[in-house]
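Right, subunit A next:
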Amino acid sequence: MSDILRIRNLDKWYGSYHALRSIELAVADQERIVVCGPSGSGKSSLIRCINGIESFQSGALEVCGIALKPEGGDLTTVRRNVGMVFQQFNLFPHMTVLENCTLAPTTARGMSLKEAQAVAMELLARVRVAEHAHKYPAQLSGGQQQRVAIARALCMKPRLMLFDEPTSALDPEMVKEVLDTMVALAHEGMAMVCVTHEMGFARQVADRVVFMDEGQVLEVAPPAEFFGTPRHPRAQAFLGDLLHA
Partner candidate 1 sequence: QQPAAASSPTLAQVKQRGVLTCGVIGSSANFSLPDSQGVMRGIDADSCRSIAAAIFGDGSKVKYVSLTPAQRLVALQSGEVDVAYANLTWTMTRETKSGAQFAAVNFYDAWGFLVPKASKVTATNKLNGATVCMLAGAAEPRAAEYFDKIKIRYKPVTFAEGEQMRKAYLAKRCDVMFHDISAIASFKQTLGAQGDEHVLLAETYGREPLAGAVRKGDDRWFDIVRYTWNAQVLAEELGITQANVKTFPTTDPAVKRLLGVEGDLGASMGLEKDWAVNVISQVGNYGEMWERAFGKSGMPRGPNKLAANGGLMYAFPMQ
Partner candidate 2 sequence: MSLRWRDAGRQAMAFAILGGLLFLMFHLTSENLRSRGIHSGFGFLWEPARTPVADSPLKVEAGVDSYAKAFVAGALNSLKITFAGIFSATIVGVVVGLGRLSTNALARLLCRGYVEAMRNVPLLLHIFLWYGILLQLPAAADAHAWGGQVLATNRGIYLFNPVVDGFEVHAGLFVTPEFLALFIGITLYTAAFIAEIVRAAVGSLQRGQWEASTALGLSRATTLRRVVLPQALRVALPPLTSEYLGIFKNSTLAVAVGYQDFMAISNTMLTETGQAVEVMAVVMAFYAVVSLLVSAAMHGYEHRNARWGLR
């Protein structure tokens, strides 16, 4: 089985703060990983290292067969194969939804505008925002914006999708919209690494759950096992809080 992502003994510091400590993780093709853990545990840092938005200081990271070294690597190729969806959507507010989706394919991929638009419309339809294609992001609800962000990432036809708490900036009702979209995507067999606290989602689609704390991976287990009988004491405490809140 080919791994789409391989992390070996990865360490990262912010200044002198040791943010990621000896991370070991392998993600198989088409595998779906959910990462959870308390605030500040390094979830975002990990996911951002994967597509090179953050650099790391030691260890090895291999994405889609391309090695990223601490000193960098072929970031461009990696990023074209890895899509990312942020918590704050980060849509380009001065472009319409369609322009948001076609910018990267036309400039970074060299696709013709027409082709890019066709692809984009198809994907926008899939996340059910096609009728808003000509609106500006500010005219959409949060849930719709996040779905556009997903479509935008998909337009680059990534082999691996990264989600960093894609629903935590949303109203409860909008959360559902976005999670439904993600569930649908998950069933298409694309690999994904998703930071989220939505247990429903994790149970439904994750192949494995990764639990992090203080920059360390403490437990990796299938969701049923993880939510049912967490083994690490920190994970137990964390799940207790989560259910309570």
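Candidate entries met the following condition: all candidates are chains of the complex that A comes from, given by their letters.
Everything that follows uses one rule, which is that a residue touches a chain if its C-beta (ideal position, glycine included) is under 8 Å from a C-beta of that chain, and two chains touch if they have at least 3 such contacts; residues count from 1.
Computed from a prediction, not measured in an experiment: that's the story for all the values here.
Here subunit A is displayed by itself, and among the listed chains 1 or 2 from the same complex, it touches 2. For subunit A in complex with candidate 2, the touching residues are 48, 51-53, 76, 79-80, 82-84, 86, 88, 90-95, 103-104, 107-108, 136-139, 152-153, 156.
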